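Reviewing the structure listed below.
The complex appears here without one of its protein chains, the remainder shown in place.
By letter and in written order, the chains are A, B and C; residue numbering begins at 1 in each of them.
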Amino acid sequence: MKLPDKQCSLQDAIAHVKDGDTVMLGGFGVPGTPFTLIHALVQHGARNLTIVKNDANEPDMGVDHLLQSGLVARLITTHLGLNAHAIELMNTGQIDVEFNAQGILAERIRAGGAGLGGFLSDIGIGTELAEGKQIIEQGDKTFLVEPALRADVALLHADRADSFGNLAYVATARNFNPLMAMAADCVIAEAEAVLPLGALAADDIHTTGVFVDHVTELGALSKEYAVVQR
Amino acid sequence: MKLPDKQCSLQDAIAHVKDGDTVMLGGFGVPGTPFTLIHALVQHGARNLTIVKNDANEPDMGVDHLLQSGLVARLITTHLGLNAHAIELMNTGQIDVEFNAQGILAERIRAGGAGLGGFLSDIGIGTELAEGKQIIEQGDKTFLVEPALRADVALLHADRADSFGNLAYVATARNFNPLMAMAADCVIAEAEAVLPLGALAADDIHTTGVFVDHVTELGALSKEYAVVQR
Amino acid sequence: MSNAKERMVARAARELRPGMVVNLGIGLPTKVVNHLPADFPVCLHTENGLTGIGPTLPADQASRNLIDAGGAYVSTIPGSAFFDSATSFALVRSGRLDLTMLGAFEVAANGDLANWKIPGKFSPGVGGGIELAQKARRVAVLTTHTDRAGNPKLKKACSLPLTAKGCVARVFTDMAVIDIAPEGFTLVETAQGVSLAEIIEATGDVLHVPDTELPNF
Partner (left out) sequence: MSNAKERMVARAARELRPGMVVNLGIGLPTKVVNHLPADFPVCLHTENGLTGIGPTLPADQASRNLIDAGGAYVSTIPGSAFFDSATSFALVRSGRLDLTMLGAFEVAANGDLANWKIPGKFSPGVGGGIELAQKARRVAVLTTHTDRAGNPKLKKACSLPLTAKGCVARVFTDMAVIDIAPEGFTLVETAQGVSLAEIIEATGDVLHVPDTELPNF
């Protein structure tokens, strides 16, 4: 037996995104954001997208390019504090924004990836974040029902991959990437290096290639990936 | 800043277990089972324990020593197929056994470790495994409510640790260990080697030491850890 | 293993398609790998936390930390990955298993499967079987056509506690390949040296037989 090869061009991979899709994007700030796949998605031009990402990056970076292109109808996120443009689009009703507590967003994605319907949490009880949520009693405790979240496509950034799509992330670029890898019908990873099978140690792989449908190797990194000079 | 040191003797560590405690044990078959901590627990003699483990090992190994000592009142598990002694204790009412589907047990432990109340799953609907479980409707779907599971103490086996309690497992010895590491009030890990801080690469640590309270280094491994000759 | 069982396993092996992710249950299903070409592009999964299972090893070459869910000492191949038990079943429940092959006590004409419990006789716990049966995209069963007493294992309805409802798509036996179609058991292929009458006799519910000539395995 030999593990299947999932290497794919950037264009062939991104062609899986359709109008109206829900698209998850890895990353927390710059680290782990698939800037190259996002750029390809802007070029591809699928419209009316629901984007799931921790944050909206900063103006003129990553998610903001999608916002500028008018491709995004809805954003499920935790914090837009570094992108005044995204906040303006929200405040003027040009995009619909759903805020989640950060760990709840992470957990909803993981639940989708784990084939669950959702989970019970007490986070936000007594605050406006609990409004509208289903409540369930368990013994003497009260919980909110948080529904699982899945996507049509997930776009991920990895440090290293192999041809089967096994992924390894580096430092805080891991963040939402391994969770989103589990939670989409079509999972596309860009990697700074795609290595031969066996080059990643089996104990050190962060996402098994079973979760990954397509993997594409990045050339020289654009400056979006670099340290932000403030 | 320097990370705290959590190294501890086997005896001092196991002294945290009290009569009536729920104790989680890592391992799937031999790999990942904390045989040395189990032996120390038998010596320690805490009674009326609820044990949570994937399986009951084989006769005269691991969990079976706890069963033989009469310290176990209840066993939450997935499969006892390799331990006829455990099945006999169950059939004669000497221990109470709760069977969970394997992935549901894993997920219940993880939910406990993630500070959740439980999760929604459709596994077992239409079978006797669903009997007695709370049912919840989500849109047009029906789910069972699976409650989170936590323990007073978790006993883990790791390949390598550092003095802060960061853990790395090897091969299929990982199994339930990282989940149980999250899900107990007191987490005790035995490791084949306890290394200085910095010896484990930050990207390759499987369990952050934040989850681990005590770590103890094993000497020469007993023959229970070895390949089983059948 | 008898010749008939060997042919059954060899036939089942042809069910694996390039690119699939497959979980082979304990017992006969694990023998399927022996019939795959060395470079066949498939990924085998085991519940205890491994994708990319390599060949089974004898005890003197085995690693004490590397087993499959049945306890067999296995090996890795280039690209193998280890993960915890929650991730392992996340993979199963979220639909990443293209195929699982399982053993059976009983298979019903509606695809119900019973393979984990015989009340009063055998109740070791369900292990990972229920999630494999319920969530793999395709579930195939490998079993002898009848039990040791000669009673049919393919029945109108299961009498034993179910593993999962309506999950089985195809059954490979020592006598035939049978699909679970909307109308019930449907003959697909017959084993060498077995007559149609014998298959019908050994099957516990109506067996639909197509008009066309059926392949022989």
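Please note the rule applied: a residue touches a chain if its C-beta (ideal position, glycine included) is under 8 Å from a C-beta of that chain, and two chains touch if they have at least 3 such contacts.
Please read these numbers as outputs of a predicted model, since none were measured by experiment.
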| item | value |
| --- | --- |
| Neighbouring shown chains of the undisplayed chain, as defined at the top | A, B |
| Residue in contact with the excluded chain [from A:173, A:189, A:205 or A:218] | A:173 |
| Residue numbers in chain B that touch the chain omitted from display | 1-5, 110, 112-116, 162-164, 166, 182-183, 196-198, 200, 202-203, 205, 208-211 |
| Interface with the unshown chain - residue positions in chain A | 28-32, 54, 77-82, 87, 97, 99, 101-104, 106-107, 109-110, 121-124, 126-129, 159, 169-179, 206, 225-230 |
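Here, only the chains that are shown with their structure count from here on.
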| item | value |
| --- | --- |
| Most remote chain, CA-based centroid, reference being chain C | A |
| Chain centre separation (chain B, chain C; CA means) in Å | 29 |
| Whole-Å separation of chain centres (CA-atom averages), chain A against chain C | 35 |
| Centroid spacing, where centroids are CA-atom means, of chain A and chain B in whole angstrom | 32 |
| Where chain C touches two or more other chains at once, by residue number | 50, 76, 82-83, 86, 89-90, 92-93, 135 |
| Multi-chain contact residues (two or more partners), chain A | 114-116, 202-203 |
